[in-house]
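Let me give you the structure first, and then I'll get to my questions.
The complex appears here without one of its protein chains, the remainder shown in place.
For chain A:
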Amino acid sequence: MSGFTGTFRLARLALRRDRIRLAIWVLGTPLIGYALAESVAGLYPNERTRLGYAETAVTSVVARAFNGPVAGVDLGAVVVTETYLTLALLAALLSTFAVIRHTRQNEETGRAELLGASAVGRYALLTAALVVVVGANVLAAGLLAAAFVGAGLPVAGSTAAAAAIGGVGVAFTGVAAVTAQLTVTSRGGNALAAATVGAAFLLRAAGDVLGEREAGGVRLDSAWPTWLSPLGWGTQLRAFGGERWWVLALPVALLVTGVALAFALAERRDVGAGLFAARRGPARAATGLLSPVGLTWRLHRGALAGWAVAVAVLGLSMGVAGHEVDAMIADNPQAAEAIALLGGGSELVDAYLAAMLGLFALTIGAYVVQALLRTRNDESDGVLEALLATPVSRTRWLGTQVLGAVLGALALMLLAGVTTGLGYGLAVGDPVGRVAELGGAALLRMPALLVVAGVVAVLFGALPRWSVALSWTVLIVFLLLGQLGAILDLPQAALNLSPYTHIPSVPAADLTVLPLITLAAVAVALIAAGLITFRRRDTPS
């Protein structure tokens, strides 16, 4: 067992490093689960309303794609359909990032070398990471089951629902164990694992869209692609709808396979090396690189391309799905109400399209945060020190970073509008008109994204050491206010804190210019404050 020497100590180290992250994960999951279960119970209090919900969920292609199949008309089944994908995606991404952070990131930074030179086995680092992440998933699932029971749901179904979500985390722990072996950088390992999550989402969506309604019931039998997706397995457990416990063997099997593969790879490769070798680069820089703008483009273009592909695929599929909204949901008051809540307005299709653009604006907010936080990354890496020792002024450098993030967001937002318009336009036979309409409507969301950029800029300028954690927190608060605020019945004053609240819901609502101008002004003030505070402070690493 010498290959595992030191595993226990390294696991304790991982727990110590991540005590706050893990606590938020393990405690936050049941809290979100409880809040959502309570709100669903309030929205669908009796069998009749739930039957209406299930009818929609099983007939609507949009609901099938973005919520998964409904397992029955029990309150628990509705809760699962409403919460499963959110919690499962969280579990998948948190598990992935945690595994990579405790494996590849240690190798990339050279810490693994230092550890490996002490009495630590070849597999200890990987094993410690797996123990911690699987443990966190199990613990979070246990507490989630208790939260569902606490919300008044039956024990068996609650356990199955929580196990389904924990299973997704466990399955992607296995995936990340492998991707951590493949790339040299932790960024690459994260991207590869996140791409697997995306593929799993698409496979599951395809399987559920192609599925058939069970004869004489409201249950959906998913088609085969769902079975290829770890995200789909959780739905096939059918919590609260005649549980199929054996499905839980699938994520465990994926974990075991992934871990075995990862161990085999770890044994064959050098510490710090990946399966994909590092490529060479040009001996001379192209003239396009030789300025802060050129450098920013060079550093951002890879991530931007990845985002563009994802946005285009989602935009097209959401646009095509928009065609069915009228037919499928028009006779279902509950679903109509839910969409109207998100999108507003009276025309259901318009409300749907507006809601989708709003969703894109929130998601692309994550791009803005990610792109702008490179500033802090460069600062703590020491790259910034070397840059600022050249005649590049602080204002010019930070201004370029903000400009890069904003232009990237502009391109992505435009792409989201155009692809959604194209998908919908092709489905209804008016591509040109719809592309123009939704492309324009998408650009109206930009002031909110400018505010996000301003918030990150101010945090970087004023509180550099806290900027990473605070920036993401602010975006998550905006997301929660936007997506759950109305459902959770928060007061308007709270909702007004998010810039997204103030964007007119075009095409569902009329265009009002004043809030857009106000938001843009707020954004400009925030960005200016960021530039000024950055000019005045030390540059700590």
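Odds and ends about this structure:
In the analysis below, a residue touches a chain if its C-beta (ideal position, glycine included) is under 8 Å from a C-beta of that chain, and two chains touch if they have at least 3 such contacts; residues count from 1.
Following the convention adopted for this analysis, contacts and distances are computed from a predicted model.
In the listed set "Molybdopterin-dependent oxidoreductase", "Membrane protein", "ABC transporter ATP-binding protein" or "Dihydroxyacetone kinase subunit L", the entry agreeing with the UniProt name of the missing subunit chain is "ABC transporter ATP-binding protein". For the chain missing from the display, the contacting residue among A:E113, A:E385 or A:D430 is A:E385, taking the whole complex into account.
Listed residues A:S2, A:S291 or A:T473: the one in touch with the omitted chain is A:S291. Residues of chain A that touch the chain left out of the display are 184-185, 278-285, 289-292, 295, 298-299, 302, 381-383, 385-394, 536-541.
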